[in-house]
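Left out: one protein chain. Kept in place: all the others.
Chain lettering (A and B) follows the sequence in which the chains are written, and residue indices restart at 1 in each chain.
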Amino acid sequence: MAFIEIEHLSHVYHAGEEGERRALDDVSLSIGRGEFVAVLGSNGSGKSTLAKHLNALLLPTEGACRVDGIDTREEAEVWRIRQKVGMVFQNPDNQLIAAVVEDDVAFGPENLGVPSAEIRRRVDAALAAVNMTPFRSYAPHLLSGGQKQRVAIAGTLAMQTEAIVFDEATAMLDPEGRAEILSIVKRLHEEQQITVIYITHFMEEAAAADRVVVLDQGHVVMDAPPRAVFSHADELRALGLEVPLAVELRDRLRAAGIALPADLLTETELVAALGRAAESTVAAAGGNAAQERQAEASGHAVERAAGVPAGRGARQQAMPGRAAEKGGDGLGHRA
Amino acid sequence: MLSNITIGQYFPGNSLLHRLDPRTKLVVLFALIVALFLFDQPADYFVMSLLTLGCMLLSRVPLRTLVGSLKPLWWILLFTFVIHLCTTPGEEIAQVWMFSLTWEGLSHGFFICLRLVLLLLLSSLLTFTTSPLKLTDALEALLSPLKRIGVPAHELAMMMTIALRFVPTLLEETDKIMKAQQARGADFTTGSIARRLKSVVPILVPLFISAFRRADELAMAMEARCYHGGEGRTQMKQLRFVPLDYVAWAGTALLFALLAALWLL
Partner (left out) sequence: MGLAIELEDVSFTYLPGTPYERQALKGIHLTIAEGSITALAGHTGSGKSTLLQHIGGLIHPDSGRVCIDGTDLAAHTKQEKRAALAARRKVGLVFQYAEHQLFEESIYEDIAFGPRSFGLAEAEVAARVREAMARVHLDFEAYRDRSPFQLSGGQMRRVALAGVLALHPAYLVLDEPTAGLDPRGRRELLALIRELHAAEGTTIVFVSHNMEDVFAIADEVVVLRQGEILLQGAPAAVFAERERIAEAGLRQPALMRLMTALRAAGVPLGEADAALRTPAEAAAAIARALRGKEGGRHAQ
């Protein structure tokens, strides 16, 4: 049996009251030990609700969620579940409890009743794992967002969790902070075999996972390796998501008649593929194309850029019916 | 900027006083305050002044910073002194309007003020050399025997910890919201009292909303990290008395004996 088993799970907020909302609808998903799963979805897709089921912060309205064979509805087991599945939340300011970094990391093991000397050992190891040892005696409000999130990761590591759920943990960070967190997550996954469930709306981050689950309106609409998911660029855009830059260029170049693999994913791959294409072109064109291009291109550089990717109309037509039913933001873009 | 205000006035360091167990410091401070009120002979004051000065030097906190902590109380001291000077009966020095200033008043006022100054300096020494966190731990430890009679020692300490953690964050937030509403033309400084009270609404409402959101998220984060009250909980940093603490205790006992002797003489 997989480490995390979700069977026909539905979650309804305010059931039977005014404002009743079905955030998850018949979701089935299983996540194996040691997997790195990214969960993508726009606001309101249900991804945070899903995350909170994984360590019994929310309980299913219908269906079931089991962690290592334990049903999350078993009240007596809730601390065991939370000890297995840790969580890093979105807002770095609202999840650190203590006024000193190392005390905060100790908070989890202290709650679990771990002996003092062992807590000390775990705290030191956890801080080292996220490169925060030099900041051990800092007050959290003096740290950057990325540093606070690293402390939060250390806090779950100190509980010796087997899996960590990142609930949009990079959404409020600057690009440096995001890169920092992602590289630490990758390292923990590789070196400590931590199971990672990484909820995000940044496509480049999702591309780093082994598997990408796409949620929309409470349903799983895609579940495949990133290479496969990002070959459906139009569907993703219809769901209010984007694709990584390399994928976007890949599709545009393919449309312009340049031969590129349909599942090309990373910038490195794109550069290599285009480099090879250029070699053959340059050989054919006799070599002076480069100078010609330089003269021509300088004329375009000053043109006003339009940052919104073109093709919004096409995206709307491609939108699945389910997504179009409930216009999430009332802007009329989801006509 | 509001966000830079620190709680308490902890002055990081590694002096003898910094290294004392916070429980020792709390208990000793309490004993010294009792002594200050109990023993009021000039010789006692002299010994206490010497002791305070010695502690100040030992703490390695700059004297100017320590004395600076008296600044807000300057007026209270002056007021206390003048009241005593004018109202104590005895040998008259001079007559000012309807008050007669006396030698007794002069000495009485001086010693009362000295007592206040020593009291403040000693308390400041505690907060200068002990981080608020250690104070919290010490309070929890000292209160824990009272758990049996229903004093929620752990809960009180947890509340203090969270307050210490979030006061800087909330101050920063208040500063930001004030500026944001000012940028929309809000005016907090002019107009009638009613108008000024009303002008606080655009600050308080967002601040409350934010505080509640934080509280909600924090509670969830604490649950996710298996917090379930003080029961079965251990602590990474256990307070442990070191030889230095026993020396401090013995010293305090000796001091008491000395002060009592001077007082009786």
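Going forward, contacts are C-beta pairs under 8 Å (C-beta built on N, C-alpha and C of every residue); 3 or more make two chains touch, one makes a residue touch a chain.
Predicted, not measured: the structure shown is a model, and the values here were computed from it.
The omitted chain makes contact with just one of the residues B:186, B:239 or B:255: B:186.
Contact with the undisplayed chain is limited, among A:2, A:64 or A:172, to A:172. Counting the whole complex, the residues of chain A in touch with the unshown chain are 42-44, 144-145, 171-172, 174-176, 201, 203, 240-242, 245-246, 248-249, 252-253, 256-258, 267, 270-272, 274-275, 277-279, 281-282, 284-285, 289-290, 292-310, 328-333.
In the full complex, chain B contacts the hidden chain through residues 1, 4, 6, 173, 176-177, 179-187, 201-202, 205-206, 209-210.
The rule is short, and it goes like this: only the chains that are shown with their structure count from here on.
With centres taken as mean Cα positions, chain B sits 46 Å from chain A. The touching residues of chain B, counted against chain A in their complex, run 3, 132-133, 161-162, 164-165, 168-169, 172, 213-214, 217-218, 220-228, 232-238.
Residues 52, 55, 57, 79, 82-83, 86-87, 89, 91, 93-100, 102-103, 106-116, 119-120, 123, 139-141, 155-156, 159 of chain A touch chain B in their complex.
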